[in-house]
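Here the complex is missing a single protein chain, while all its other protein chains stay put.
And then chain A:
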Amino acid sequence: MSANNSPLHPMTYSTRGADPATAPAFLAPLDQMGSGLPGSGLSWLTELRAAGRERFAAVGLPTIKNESWRYTNLRDLAKLTFQPAAPAAAAIDLLPTVRTEGQDGPRMVFVDGRFRADLSSVDGLPPRVDLLSLDAALSTHSGLLADHLGRLAAADDRPLVALNSAYLVDGAVLHVPANVQVDRPIELVFVSVGSELQATTCHPRMLLIAEAGSKAVVVEHHVGRGAGTTLSNHVTEVFVGEGATLHHYKSQREGAGAIHLSHIAATVATGGCYDNFILTTGAKLSRNEVVSRLDGTEARTHVSGGYLVRGTQHADTTTLIVHAQPNGTSREVYKGVIDDTARAVFQGKITVCPDAQKTDGYQLNRALLLSDGAEIDSKPELEIHADDVKCSHGCTAGELDDDALFYLRARGIDRDTAQGLLIGAFLSESLEEIAEESIRDAFQGIIAGWLEEQK
């Protein structure tokens, strides 16, 4: 891949809905960190950070006047003063995993965005596969980082990506060389601890590169271990080479004080495959943006997920699939369960570029509303510039089936268990998008736990 720092896909960003007044509070701590940031000798990095800073200073947090943020209001963030989380040495027990007991495998653990070598193990990877912290990679792999960071996640376009770049300090880097297959799932665990005295932020950055013909599975866990208010603002850039396959799964079950913002930007080369599945059960406010671009012919992407929210939780899923080349396949299956006065947002856009003939695109979002106060805002969007394509989308919102509920109860199954069975059944359609059985089972376990909490 060429050495080039400019964004692959520049897009014009409307400054409508910008709120520069919110920027200084978020940027002030940077001045104290100054030249103490890792890799400050790397000119490309200094530029990347400076560009991010400049951009965020100009636009601040997005507001609901910005079309893309119409349903998710970050107003409350501006009322708090966030400090970058201090590196925490605290012991963390019961780390989440998709492995069964006794199994081990590569795992990197981050606490408040900082890599914790003492909790991590990258043993057992095939030769030449690199899995390391971004902090360390700045010393050992700066060429690789210079070639890739900032190319997909354009700061111009998105204020929170700009903020992430401004604070770029740590995160995870995975590089799978051509034709290498990594069998065991690589687990990335992000623990938010924060502080009870102070709202804290971190801005982890991930770079996942699967070179031509390679294969890997990445599982992210996001969990909370503290009572404080934490804002984690993740940016992940994913490069899937020709004929390569990357399966990327994520479970976000942060605590009630968490704000979880995430932007994933992927590019898929000819014959490559990028699968993404995000299960959201945690955080008081979350937004998962997934942008998957099919930049080669016959490329595939499955971008799916489940969101389960209750209380006053707010979960936003915003996806963009771009078919840039012919014969691509994309598939999205989202299922959501919304209780109490929780609110979920689904914005799914599919763009088919003029060259992308024979595109096959499918999108589905179904929400199950468990109470009168629950809300779903669904906005599917198809933008098709080619004439020989197959694209469909569907959105539904409904309630539990009374007939089915009575049938189960008439067989002796109590109401809660019966509801749980029906909710599990409803979600299973999206979980089937997960190719690996062990991961599907683990995610099913997370859902069972969520249902259990309700009782």
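Keep in mind that, in the parts below, a residue touches a chain if its C-beta (ideal position, glycine included) is under 8 Å from a C-beta of that chain, and two chains touch if they have at least 3 such contacts; residues count from 1.
Please note the rule applied: contacts and distances are computed from a predicted model.
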Among "Fe-S cluster assembly ATP-binding protein", "Pitrilysin family protein", "Amino acid/amide ABC transporter membrane protein 1 (HAAT family)" or "Multiple sugar transport system permease protein", find the name that the UniProt record gives to the complex chain excluded from display. "Fe-S cluster assembly ATP-binding protein"
Candidate in contact with the missing chain, chosen from A:L94, A:L197 or A:A410: A:A410
Among listed residues A:G17, A:P84, A:P177 or A:G424, the absent chain is touched only by A:G424
What residue numbers in chain A mark contact with the hidden partner chain? 401-404, 406-415, 417-418, 421-422, 424-426, 428-429
